[in-house]
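Below is one structure, written out as structure tokens; comments come after it.
For this view, one protein chain was removed and the others were kept in their places.
Labels for the chains are A, B and C, by order of writing; each one numbers its residues from 1.
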Amino acid sequence: MYDLVIRGGTLVTRAEAFQADIAVQGERIAAVGQRLAGRQTFDAGGLLVLPGAVDPHVHLAMDAGVTTTSDDWTTGTIAAACGGTTTVIDFIEPDLDGPLLPALAARRAEAEAGAVIDFGLHMTLRSAAPNVLADVPAAYAAGCASFKTYLTYDGFRLDDAAFLQALTAVARVGGLALVHAENHAAIEALRADALAQGHTAPKYHASTRPVSTEAEAVERAIMLAGIAGARLYVVHVSTGPGAEAVARARARGQAVVGETCPQYLLLTDAELDRPGFDGARFVCSPPLRPADNPPLLWRQLACDALSTVGTDHCAFFFESQKSLGRDAFTAIPNGLPGIEARLALLYTFGVRAGRLSLQRWVDVCCVAPARTFGLYPRKGSLMPGADADLVLFDPNRAVTLDRSVLHERTDYTPYAGMAVQGYPVATVSRGDVIVRDGVFQGTQGRGRFIARPI
Amino acid sequence: MYDLVIRGGTLVTRAEAFQADIAVQGERIAAVGQRLAGRQTFDAGGLLVLPGAVDPHVHLAMDAGVTTTSDDWTTGTIAAACGGTTTVIDFIEPDLDGPLLPALAARRAEAEAGAVIDFGLHMTLRSAAPNVLADVPAAYAAGCASFKTYLTYDGFRLDDAAFLQALTAVARVGGLALVHAENHAAIEALRADALAQGHTAPKYHASTRPVSTEAEAVERAIMLAGIAGARLYVVHVSTGPGAEAVARARARGQAVVGETCPQYLLLTDAELDRPGFDGARFVCSPPLRPADNPPLLWRQLACDALSTVGTDHCAFFFESQKSLGRDAFTAIPNGLPGIEARLALLYTFGVRAGRLSLQRWVDVCCVAPARTFGLYPRKGSLMPGADADLVLFDPNRAVTLDRSVLHERTDYTPYAGMAVQGYPVATVSRGDVIVRDGVFQGTQGRGRFIARPI
Amino acid sequence: MYDLVIRGGTLVTRAEAFQADIAVQGERIAAVGQRLAGRQTFDAGGLLVLPGAVDPHVHLAMDAGVTTTSDDWTTGTIAAACGGTTTVIDFIEPDLDGPLLPALAARRAEAEAGAVIDFGLHMTLRSAAPNVLADVPAAYAAGCASFKTYLTYDGFRLDDAAFLQALTAVARVGGLALVHAENHAAIEALRADALAQGHTAPKYHASTRPVSTEAEAVERAIMLAGIAGARLYVVHVSTGPGAEAVARARARGQAVVGETCPQYLLLTDAELDRPGFDGARFVCSPPLRPADNPPLLWRQLACDALSTVGTDHCAFFFESQKSLGRDAFTAIPNGLPGIEARLALLYTFGVRAGRLSLQRWVDVCCVAPARTFGLYPRKGSLMPGADADLVLFDPNRAVTLDRSVLHERTDYTPYAGMAVQGYPVATVSRGDVIVRDGVFQGTQGRGRFIARPI
Partner (left out) sequence: MYDLVIRGGTLVTRAEAFQADIAVQGERIAAVGQRLAGRQTFDAGGLLVLPGAVDPHVHLAMDAGVTTTSDDWTTGTIAAACGGTTTVIDFIEPDLDGPLLPALAARRAEAEAGAVIDFGLHMTLRSAAPNVLADVPAAYAAGCASFKTYLTYDGFRLDDAAFLQALTAVARVGGLALVHAENHAAIEALRADALAQGHTAPKYHASTRPVSTEAEAVERAIMLAGIAGARLYVVHVSTGPGAEAVARARARGQAVVGETCPQYLLLTDAELDRPGFDGARFVCSPPLRPADNPPLLWRQLACDALSTVGTDHCAFFFESQKSLGRDAFTAIPNGLPGIEARLALLYTFGVRAGRLSLQRWVDVCCVAPARTFGLYPRKGSLMPGADADLVLFDPNRAVTLDRSVLHERTDYTPYAGMAVQGYPVATVSRGDVIVRDGVFQGTQGRGRFIARPI
């Protein structure tokens, strides 16, 4: 007699879809079988039962210089949970050249106080200062096995030499390097040119970060990772040529993984050219791309040239925050909200549209992020022994996306008006049913830090 | 209390590897869980537990014109079972322009009488005669959902027009077309040239079927399948360029699957140049390839440009059968034995050599063949409801391949002398433990025909 | 004191553009220099002086089954001369399986009686019958060093085996094989389908010959030419993927040359969808292609993936000939007029549009066709010793293309309404000024057969 049995659903893994009961004992999955008996049962007839989704790329309560992202650990993780996500991985951003461990402790404490679901933390390497890199083994040992690097953004970007040192340090401990790959110099020059010509509207955010600046930086990052012997994860690949570079490296056998995001699959740079300042709602980096790009990304996602879908959730209020850039696109805070709708968007425009199989959908949203970042097999699995993180997903539930149905703390969604068919109806986190029919019923601070070896 | 519980093994699926018990009830898997109880238990501590391997490409008791392949349904399936294979798919070869259904009935009866494991049958389309294609829906309905075509071999080959008609007929019923893709005209001309120059030794078998003749035929088959709207399975892809053509089609989103075989991954055309007539042991079509080719195939297999590994098991005795070609390579019966060692070879030279993950190994040998050919989820799965076809594989067992350890009915193995580390120690077929420690303990004729919708 | 000196023009070769006088003595160029003196002088100040253009692909007085192309040797070569072309290469089409030499003699006599400029003849191999291939050396010896083959069209097409035999026969004499590369079976099937669905309008001519049918056939022809050791010339490459196949072969070092035509560079399949039957004016094979294709061909022409521009001039009257296909596109005579405007079109849309350099223009229209087909150095050169075939081209002359300015014998031009800037103002053939300001002043039958070793 198990604690909880979810009966009669279709269990979907990255490999299979089969009808079975799934039994939970305490916080863990205890069995998958037929006619299992539990003290409590949940009828999942007609529903899909997935491993809880893992979002490997979110920015909650992030200091963005002049402002802070609008979702904090509580509001953001509630939105995530309502969308079927049971684990997020956010970032630690230490002081420039500052020690890593205190920053980890502080960020972890902040998250533990607020999070309603489990979480991991990537460590950001803002420089390759010797004291910084000396902390890498300790950060790894403390459960931060993935290290974020930037090739652009002042105060964050590493030049090739520093990037190579960082990669080497990460490789030495067996960690995984994340890279935001855009060519800094080209973008800076194009931005300066645009401003000099009085081109201040939001659309210039896209035109000053052309496709080639991502493709080049991805190629370079891959080459340097090869030299360092480091495994590389390229975040938010937004272009066909960028993904192609990842695919070529993978075909050569190099350990490179590419992530894309719903916004690059579903939206285009035409949004940035909306009347007035409205395009600012769609300012993120890398930018939304021309209309010939999303079909390439869908195909690359289907055939594992790209392996994961993260959200890069980085929410701002349009009225009070995006508006900081009314005078010039360069001052618009970069980022889009999106933590909540990922599973539903990918189901509707991926699975229903025939671009992804059911299994591939579960893989890119749930399993591959868990495996890539060392959460697996605790997360990303429906097999006995795994954490009982589950989503019950109704493939026929129709929802029109809008502020009113989402829980993200911001005043808009870039997906407003999109009709999805298929939506989560319950979310289970370590055995607790924390969301039911769109109502969060968990408690603040219940989320735990997951230490990750990779 | 289940009928049988296999305890404490590491279950490996195409997606995961986790420690759990697996319970069998009757012929089916009933549960995967922890501390499951059974009337009978099997201690799998230290072993890998896989879904039974599926060999999608074998030729048992095949009429090869002047001779017949040496393994019949009983000897061949015993060898398969001893190697961890629990399902094979063989071929029906009707008379030229003859009706399909009687041929199916006869072949099925022959197999049911002999087979010790379950089996499926591909229907061969030797022509596109109207009466032949008119039988396609009935063959599909009778459980033969996959249709083999040849672009070479007199008496079998279809020209482009016939091939396109066949593809169209298969597409219409929703079936899957298999194709042996080599350019007939080029090979015929090169063979005639070779003989005219007195080049009769086995090595000319390889030189008269150059890499370009496969690559061209694969490109053409893919184009025609695209025109017909047919799903295509390219058997025994033996060359990097052939696999590259498959990969390009897949990246465009076309429904094309490529198979390769252990012999193309592990052996080269240097074998054909052995002293005297010894090279005849290695004569198969497509031929073994130059030494720069296997590394390409391994990489293409790892990244799913190639998706399955079949054996194309087509055994002949060297002394009494291969020797028919002593006067000219063109008379050497084409084919290699290999039904038994596939799992072990791919584990040793794939997983242990770092070329394939454990999951990818299970995928290419067990899961992908089952899924591709409509056996799934009965076969290829460890999940509740699936047939209890299982392999217990000892990853540390060392074996030197040799006639003495194999059960194939022939007088040689092309893998003689190869040392593998990792070998099956028990095979379960629909709940019966039919092989234990290399000893077959099942009964002739217990294998069942599996009707396959695709 | 030379017979004729053309003074002060800008001489353009495939390599250079320089100001110099050019002197003619008899039928030949005698010198290139400064301040040369002649009995007769022609002031070419402000004009470009080119080697006479060579059109390697025309069909004059061709029996097209139910009808005959409308331009005969006199009208067609006058139109060519007026457009700056001083040599054409047409085709001999022997009876099926008939002897080659009598057909050559007859075709040559017909041409000698009518042609106003020099000409060569390609020999068509309509089958690989032994007696046909036995004539190949004699045809070569008689000056027909290039042999046309077709992979489609009943009565002309060679299957792979026959094509390979033909290639081998051509390779043995050191000749050049031309190939019309489209996949016959796919096109036949699509045409039959279209008719069965009542799709009879001109636009179905394009949709039943999709891009992939050319690309496949080009790949196959290249592979078979590689096997045969034959040099290959792919006529009228109309697609980016077809040209890409040529480019890959060239990059590997294989002797393959690709030709394209003005219609594929300048027109699209949208023309075929004109109201009513008007699209029939644009029916040719391969068909005009989608709008994304011409930019690819321009780039491939610029970088020598494609090397020559022929016209495939194959004129019919719209009213009396194209109209044969009013009931079904399959009955529309295939072919477009175009012998006259090639130089002007390529100058305007190539050189002026920045897609081709001046030298590349001369190369693709004049030099490369001469070199490829063994006319060089008699034709295609401005150097001493070459035939005095010259075009004086005014780069600033503006002309709107229309029936009224062209000399082709037909009732329409597919380029009607196109404005070109740059047009020939005089044409010199073996020292005779045969066209001046658009007026032909030569004599019928003055053209000579040019025997071509290659």
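Criterion: contacts are C-beta pairs under 8 Å (C-beta built on N, C-alpha and C of every residue); 3 or more make two chains touch, one makes a residue touch a chain.
Note that the coordinates shown come from a computational prediction; the quantities given were computed from them, not determined experimentally.
Every shown chain touched by the omitted chain in the complete complex is listed here: A, C. Residue in contact with the omitted chain (choice from C:99, C:377 or C:395): C:377.
Touch with the chain that is not drawn comes from one residue among A:199, A:220, A:274 or A:397, which is A:220. Taking the complete complex into account, A:189 is the one of A:37, A:66 or A:189 that touches the chain left out.
Annotation for subunit C: contacts to the undisplayed chain at residues 11, 13-16, 18-20, 23, 30-34, 36, 247, 250-253, 299-300, 302-305, 363, 367, 377, 381, 383-386.
By the touch definition given at the top, subunit A reaches the unshown chain through residues 159-161, 163-165, 168, 183-186, 188-190, 210, 212-213, 215-216, 219-220, 223-224, 226-227.
Everything that follows uses one rule, which is that only the chains that are shown with their structure count from here on.
For subunit B, the chain with the farthest CA centroid is C.
Averaged C-alpha coordinates give centres for subunit B and subunit C that are 51 Å from one another. The geometric centre of subunit A is 57 Å away from that of subunit C, both derived from CA atoms.
Touching of two or more other chains is recorded for no residue of subunit C.
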